[in-house]
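In this view, the complex is presented without one of its protein chains, the others remaining in place.
Per-chain numbering from 1; labels A, B and C assigned in written order.
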Amino acid sequence: MAASEAILVLDMSNDSIAPEARAVEKRRAILPRTREFLAWARKSGRPVVFVCSARRKTDKWFLKYWELANEIWKPGQAPIPELYDAQQDTIVHKRRYSGFFDSDLDLTLRELGVSSLIMFGWSTSLAVATTAIDGWQLGYPTTVVSDLCISHAWGGHTVEETHKWSLEFIEAMAKSRIATTADLMK
Amino acid sequence: MAASEAILVLDMSNDSIAPEARAVEKRRAILPRTREFLAWARKSGRPVVFVCSARRKTDKWFLKYWELANEIWKPGQAPIPELYDAQQDTIVHKRRYSGFFDSDLDLTLRELGVSSLIMFGWSTSLAVATTAIDGWQLGYPTTVVSDLCISHAWGGHTVEETHKWSLEFIEAMAKSRIATTADLMK
Amino acid sequence: MAASEAILVLDMSNDSIAPEARAVEKRRAILPRTREFLAWARKSGRPVVFVCSARRKTDKWFLKYWELANEIWKPGQAPIPELYDAQQDTIVHKRRYSGFFDSDLDLTLRELGVSSLIMFGWSTSLAVATTAIDGWQLGYPTTVVSDLCISHAWGGHTVEETHKWSLEFIEAMAKSRIATTADLMK
Partner (left out) sequence: MAASEAILVLDMSNDSIAPEARAVEKRRAILPRTREFLAWARKSGRPVVFVCSARRKTDKWFLKYWELANEIWKPGQAPIPELYDAQQDTIVHKRRYSGFFDSDLDLTLRELGVSSLIMFGWSTSLAVATTAIDGWQLGYPTTVVSDLCISHAWGGHTVEETHKWSLEFIEAMAKSRIATTADLMK
């Protein structure tokens, strides 16, 4: 049972905690708790999948709107070492916001025999929201771990406001269970 | 130039303005203006594509979360007659929120030679937000027509609040131009 | 068990048995046996899915290479009436050769709880070969019903030669079981 539920770690890469990254203090602050949660998840038999943005210098459309970070095949694109277990974990590359968009994430989950998802990472408003919604569209029941998600500021709102709105949006649209690490590790 | 920009009309079906539909008074109130805008669009040479939800009685996953409306091959699923021009317009079926998800919308747009999109319909928070984001993910510049979108209530918020928040979200994530019919028909 | 295995009927539409259609005598000749097989399949509880090509007059790319038949929303595009049970069967539209390509076939099968496929129809070299291969790529075990498939002539070969070659190709690449109606209805 536990074996058929995967953990998706969204965009927690080296570049994402570099000094110039968005909301970087908040991101760094939750790494110890994330590490604890992942240890619990692995022990419970759940496969851990790092879903990592992989950009290319030639991405003309993407780079009109966003800076070049998480460049494919570079160290900045790799999972944060203190979170990643190279022996057991899986890495999947994504090109856009959603982990499922034009990637092999769904196929990887099928090959792993996964039928439900627990996810977290950043930004609550982008990778988390779009991956949760695509998960629902594909038929995966999802849980979003609220204390392991960090949002970013947009639309004139604070990180706290967009985080709160995004979780409400995810709950209403992706039909996700919104839970804390404490709820889940009980 | 105009010929390569398509109009996407999202979920404006007969069932969507039935008495029991969400936010139905607000939806009905914008039909005359939508009709005017579509007449302008057709005159300008822009192809009009109705992207219509198509549900099946056997959709076990979908029906856990949403009611059965817009059933495929039934009259309720068809475009609202006062908006639809059977001689010129195109209909594409969608199964989930996003017009692009597991549908032939992208292929249809490629076959039509379309390279940018103007979209509207309901709900601002669902079909509009997810189609705009997938449009961006695919590389389409998008315009969302704010006065032809109606949201629905969720998360304890009013239709006005979720509409406003969703447009901000779309602008920040799908990089859409948010414009009114008055802006565009100038 | 039987309930989780679907029957895919590929491109058996009205237009496909019109006088001008490819290999039309051979196609018509197997309709009675197809009807018997479908009756057996329905009785066994297997869902029957007609996967029907749906072309548009605006398909510039497609129409460079193929004639306009099976036009969407027209009677010619519908399943052959003597094969189709409107009460029980499902229709899915496809735009290209493969039933899975940019269609909602995979989603429909997921919603039906289907995990393996029996397929047949025409042409053995096109819809059958590409749908079987995509089925394998997605992880579906497949059976191809050899006496309910008709090929078409290409590359200077006869219909019999391309049929034989295509079944060998399907067996080797899609890892399909190649079986006759007699094998399956036992």
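Observations on the structure shown:
Heads up, the rule we're going with is that a residue touches a chain if its C-beta (ideal position, glycine included) is under 8 Å from a C-beta of that chain, and two chains touch if they have at least 3 such contacts.
Keep in mind the model is a prediction, meaning the values are calculated, not measured.
In the full complex, the chain left out of view touches A, B, C. Checked against the full complex, the one of B:Arg22, B:Lys74 or B:Arg110 touching the unshown chain is B:Arg110.
Checked against the hidden chain, the listed residues A:Ser103, A:Ser146 or A:Ser176 yield one contact partner: A:Ser103. Mapped onto chain A, contacts with the missing chain fall at residues 47, 56, 58-62, 73, 90-91, 93, 95-96, 102-104, 106-108, 110-113. Along chain B, the points of touch with the absent chain fall at residues 107, 110-111, 138-139. Although one chain is hidden here, its contacts on chain C can still be listed: residues 61, 65, 96-98, 101-102, 125-126, 130, 133-134, 136-137, 139, 154-157, 165, 168-169, 171-173, 175.
Everything below uses one rule, namely that only the chains that are shown with their structure count from here on.
Between the two copies, chain B and chain C, the Cα superposition rotates by 180°, quoted to the nearest 5.
The distance from the centre of chain A to the centre of chain C, with each centre set as the mean of the Cα atoms, comes to 39 Å.
Separation between the centroids of chain B and chain C, computed from CA atoms only, is 32 Å. Remark: chain A and chain B have CA centroids separated by 28 Å (rounded to whole angstrom). Annotation for chain A: residues touching 2 or more other chains are 139.
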